[in-house]
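Shown here: the complex without one of its protein chains, the others still in place.
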C-alpha cells in the first residue's frame, strides 16, 4: 500500500502515549511523525527510541511538521475543537478521542465546519464499534433475523472511579459509550432521557451518586436502560442484551478459562477497559489508518460526536432535575445522511 | 409423622387438578379428602381413581367434609376471599393460590380477619420462594457477603399470553411474581412504581402493551427493574440479577445440556412455567404439608398477599397514567412483624 | 392409588436411614413397614417417630413382618444376594442398592433365580438413570438426531475418598456408575476395558492409584473414556459428553447462580453426590414405588446389575495387569431381552 502514513499525535498523556505505542508497534502502515504536548518532557518520553519524530508544545506546530498526513487527537477535551478546526483547515484526516468536544455548542461548530468543507475528515473514537462482540450484535440486528429491536439492557461497571469523578461524569464520560453504542446498534437517534438514583454504594466516594440507572427513549420507540456503577469494586463489566420481536441476543459475559478449585468454578473478570477493549483499540486505529490511506472515512463521524454530546447533556440535566428530559438535536446536515454506518 | 393430612382442594381447573395430582402422587404425608368445583364433572374427572374423596359444588361444603384438616384454594381469584374467611372460621390451615384476593380492599379484609384471629393460618402461593435458585440467591443476600443490595434486574418472559390477557395483567398477573420475589429477597416493602412502554412487539395481540418495563423503588432506596414480555415468542425465561455493594449474583440462565450440531452450540429454553418451576411447586406443597402437620405456617402469608395486591394496583395505575405512583400500605398488624421470612 | 405400599428397609446405615427418611417424608404412596439391621439401636434411631414400623435384627424377619409388600435393600453388599433370593421366594418386589452383588458369580445366581421365577422383581439402584440431565441425554441419543454415538467422554470426581478406599474401588465402586450409564445411554454391552495410570495425586492417600483413566469398548465399536479422580479436592463433578456422527451433547456442567465479586465470576461446585443427585434419588424411589403399586418393574434390573459386576471385575483385572481385558458375559436369559429400557 505504498508509504507509511505519517501521523501527528496530539497529547502525550496516558491515552496519547498508548496511541504512540500502538502506531509504532501494533498498527501496520503508519508511523508517528510528530507529537505535541504542552509538557515537552512527556512528549519526549512517549517518543523515546522512535526515529523521524518531531516533538512540539503547540498542537498546530505538530500539524505543520514534515511528513504529517493525518492527526490523532488525544489531548484533553477542551483542546479538541481548536485542533479539529485546524486539521479541517489543512485538509488533514483526523481520529479524535471522545468526547469530540465537551459541550454540544462547540460540537455543533465542528459539525458545521465539516459540513461547509463538504467532505468528511473526522472520525470519533467510539471504539466499541470495533469490538468483535459488538460487531456481531450489530450484524445480527441489521440482518433482521430477530425482527425489530424493542429494548437494550446495558451494564457498565468499573472497579473504581478516579478521584475527581463527579456524579455528572457517570453520564457524560461513562454512559457516553452506551449513548453511541445504542445509536449505532439501533440506527436511531435517542429522543429523551431519565436518570434514576438507587441508594448509593458505601463503596462510592462520599457525595458521588453511584450507581445510577439511566433510561433512554429512541425515535422509533425502543427503550434503552443502562446500569452505570463506577465503584462496583469487582471488575470492569460491559454487557448488552438486545431484546427484539423474535428473540434476544446478549454480549459481554466473559468466558475464557474456567478454573475449578477449592469448591468453586471461577472465571477472572477483566479489571479495566484496556484489557476488555484492547483489541477494539487496535482494530479501531488499524481501520482508521487503512481507510485514511485509501482517502476514506469509514468510522463514526462528527455528527455522532455531536449527538453524543447533546444526549449526554440532557442526561446530566435529567440527573439534576430527577425528571425526563427531551433531547433536541440541530438539523442534520446532508453530509451526515445516516445516523451511523 | 402419623396420619395423612386430609386436604380439601377448592377448584378443579388446570391448577386445581394439578394440585390434586400433586397431593396424591408426589407429596408425602397428605391425601385429597374433598374437591369442590361448580362444574361437578370437572371435579369428578380430577379425582378419578382416588379413594376416600368427596366431591362438592360448594366450597364451604368441601371444608366441612369428613377428614378435611386443611384447605388448598385453587379456585378463580374472586372466590378466594370468601373461602379464606370460611377457612379462618373453621380454624383450617390454608394454602391459597395467588392472587390472594384480586383487590387490595378485599385483601386487607383477609389480613384483618386473620389478625383478629390472632394466629396465622394462611400461606399464599408465591412458589418462587421454593425455587432452588431463588433460595440460593436469598441465602446469599441474607448472608451479607455481597453487602447491601442496590438493584435487582429482572426478566419475565412468556412465549405467548392467553387470549383474554390485558395490558394491566402484565402487571397484576405476571409481574406480581416479581413483586413478591423482590419484597422477599430484599426484605423491604416497595414504595413506588413507574411503568415504561417500549414500542409493542408485532408478536403481541393488537392493542396489548407488550413488553413493558416496570421500575419499583423500595423503602431503603433499592431499585427494582422488570422487563415483562408475555409474547416474546421464544421461551419462558425468569431471571434475576442482584447488584450489591460488593458484588452481583445472577440466577435464571438455564444450563443443562449443551448440544453442538450444525455449526451451533444450543440449549433448549423452557417453554412454560410448569417446566421451569415444576420442582418449586412440588417443594412448596410439600413444605406446606410438612409445616401444617406440625401446626405451623412457615411460608409467605396474608400480609404478603395484601402487599402484592397494593403494589400491583399502583403498578396498573402507573401504566395507565404514565407517571410514578406511590404505594400506600395500611399499618401492618403485629401478627406480621416481618416483611417475610 | 389406594393403600400405601409397606416397605421393609434392610440396613439402617447412612444410605438405609436416608431411604427411611425418603419413604416417610418425601415419597408419595409408600410407608416404612419394617427395618432390619444387625445393630438394633441403629435401626431404632432411623425409625424414631414413625408409626407402625417393626424393627428387626434379621433381614428375613423384616420381609415377613406384617404389612410388608416390597423391599428396599440398603445393607452392605455381601448381604444382598441372600436378601434378593429371599425376596424372590416371597414374590416381593425389590429395590436393591448397588452393587447388586459384589461378585459376578453371585450376581449371575440372582439373574438365574429371577429367570427361573419367570418374572422380574428386582430393580437395581443405578440412580443416574433418574437424573434429569442424564434423561435428557438419553432421550437425545435415542431420538437419533445426532446419529450414531461414537464416543462418551466421562468425568467422575470426588473431593476425597473414605479411609478404606482401595485402588480397585475406583473401578468397582466409583466407575460402576459410569459402567451402567454407558450401557444404558448407548444401549450396548461393554466388551473390553483398559485402565491407564497417570501419576497419582499428592492429594491421594499413600499407595492409592488416583486418578485413573479407564477406557471401555462396546459391542458396536463406541469408545467410552472415564477420568475417575476420587481425591481431587475441589468438588463432586460428574460430567458426560456424547460425541456422535452429527453432533455432540454435554451434561454435568453445573450452572445455577453466578456470583461476581472480588474480580471473579464464581459458581459453587457440589461437594458430594447427595447434593448433585438428591433429586435423582427421590425420583428413583418415587418411580419404584409408583411402578410397584402398579405391579410393574420399569427400572434397571438384575441383568444390569450382573453386567456391571462383570465389567467392573474386568476393569479391576485391567488395572492390575496394565493390559486390555475382554468382558465375558453369560448368555442373557430371555427375561432380559433388552440391555436396558
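Lettered A, B and C in written order, each chain numbered from 1.
The rule is simple: contacts are C-beta pairs under 8 Å (C-beta built on N, C-alpha and C of every residue); 3 or more make two chains touch, one makes a residue touch a chain.
Since we're looking at a predicted model, the values are computed, not measured.
Determine which one of C:38, C:76, C:187 or C:203 touches the chain that has been left out.
C:203
Quick one: say which of A:259, A:274 or A:326 touches the chain that got left out.
A:259
Need a quick check: the contact residues on chain C for the chain that isn't drawn.
Output for chain C: 147-148, 150-151, 153, 196, 198-199, 201-203, 211, 213, 215, 220-223, 225, 227, 229, 232-234, 243, 245-248.
For chain A, which positions touch the chain that isn't shown here?
Residues 1-2, 24-29, 49-51, 132-133, 136-137, 140, 145-146, 246-251, 253-262, 279, 286, 290 of chain A touch the chain that is not shown.
Quickly run down the residues of chain B that touch the omitted chain.
Where chain B meets the chain not shown: residues 159, 233-235, 237, 254, 260-269, 271.
By our rule, only the chains that are shown with their structure count from here on.
Could you state the distance in Å from the CA-based centre of chain A to that of chain C?
58
Between chain B and chain C, tell me the centre distance in angstrom, where each centre is the average of that chain's C-alpha atoms.
That gives a centre separation of 37 Å.
So what's the Cα centroid distance for chain A and chain B, whole Å?
Distance between chain centres: 44 Å.
Touching at least two other chains at once: which residues of chain B meet that condition?
Residues 246-248 of chain B each touch two or more of the other chains.
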